[in-house]
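One chain of protein is taken out of this complex; the other chains stay put.
The block that comes next holds subunit A.
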Amino acid sequence: MPSQAPRLKKIINGRLIRDHKIIDNDVLYICNGKIINPQDCFFSSGKLPNEIIDAEGLLIAPGFIDIQINGAFGVDFSEWHEEDHIKNGLDKVSKGLLKYGCTSFLPTLISSKPEIYHKVLPFIKPRKGNINQGAEILGAHLEGPFIASSQYGAHDVMNIRTAPNGFDDFVKVYGLLHSGGRKGENQNVKLITVAPDVEGVLNSIEQLIKTGITVSIGHSSATVARAEEAIKKGANCITHLFNAMQQFHHRDPGIIGLLGTNYPRPYYGIICDGIHVHPNSIKIAYDSHPRGAILVTDAMAAMGLPPGDYTLGDVPVRKSGKKVEVIENGKLAGSVITMDECVRNFKKFTGCSIIEAIEAATLHPAELLGIENVKGTLYPGADADLVFLDDDLKIVKCFVAGDEFCLNNNNN
């Protein structure tokens, strides 16, 4: 047999989550790391599968996508030591996330000094997922520093800034966003979180989007009117709904009020650890806008590590149990939850269907980022990033780019 012949894998007896349904009588064909059209493969190429994988009745979902993760396994993406440190850190997290079913993610930097962005960002290049390097890096999520000083949360308030010169300030601070947004120059930044109530932000949104960046609003005290302005300009997500924003007030519901807007309603990231947001609040958000929910871990360096003292950016924090707090003021400092737990919690808190819980971790984030053709779906053409789940939504198997990751042999 010629060795260059592509390997064709056929997955049988799975219950596929596709088309907002659980399809229990279909098969998946995987070739060269992609899901392909099995019927077309059969009738056109006449190829036979080299390998048949029996899913034994398990649910098969696309791999989870985490759009907000600050670090894990002792790695903090907002820290800079030297080149190898960040490279090794990304590798460590990429590999480590697979066991939680997370097959692609946006390494997230909290509000940092410009030199941190200039040093770190060039290393957060999009990188396809594969069995050797781990989960796919989709690009960076920059959370801040153009956020409201009233809602800095666990960020270092010293790093927070305004954008009096509009878009130019974004270019300067992040370093990679060159004017005009020529293709390729900002490819490492996929998502940013900004506060529309910060000087210069609102009028920069359209230009940011033009450069291929998705804009989310958060860490902000914006009124609902201001938040709607941002939506009109093209922002289409809310960063960790309920956290670091004005609380709901019936006369001015603030950013939370976007759940009731008549403009296209934005997606909203939500931390489902049961600590950052009360389960009832999660249910309220889900009930009002189920198609907008995006599950995020907002995990920090201590995720996957034992309790103890760590840092988030420059801020000393303490992990105890499932909680991480800023040592100085007791504020919540990111979570230590994993994507698979988020999915299970979301289902438990909201009473939603298995399909909806999965889609909040797959389809919705993919749609937000405009990559729903390749991620977050089991349609032909998508990357073969898959999780096999039991009915309690526990991860049984995880595939990245068509290759199975051995869950018992992780090296974190």
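Here is the rule we use: a contact is a pair of C-beta atoms (placed from the backbone, for glycine too) under 8 Å apart; a residue touches a chain by one contact, two chains touch by 3 or more; residues count from 1.
Definition applied: contacts and distances are computed from a predicted model.
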item	value
Record-based protein name (UniProt) of the chain missing from this complex, from "E2 ubiquitin-conjugating enzyme", "AP complex subunit sigma", "Glucosamine-6-phosphate isomerase" or "Cytoplasmic tRNA 2-thiolation protein 1"	"Glucosamine-6-phosphate isomerase"
Of A:Gln39, A:Gln187 or A:Asn373, the residue in touch with the unshown chain	A:Gln39
Touch residues of subunit A, complete complex, unshown partner	12, 25-27, 37-40, 42-43, 45-48
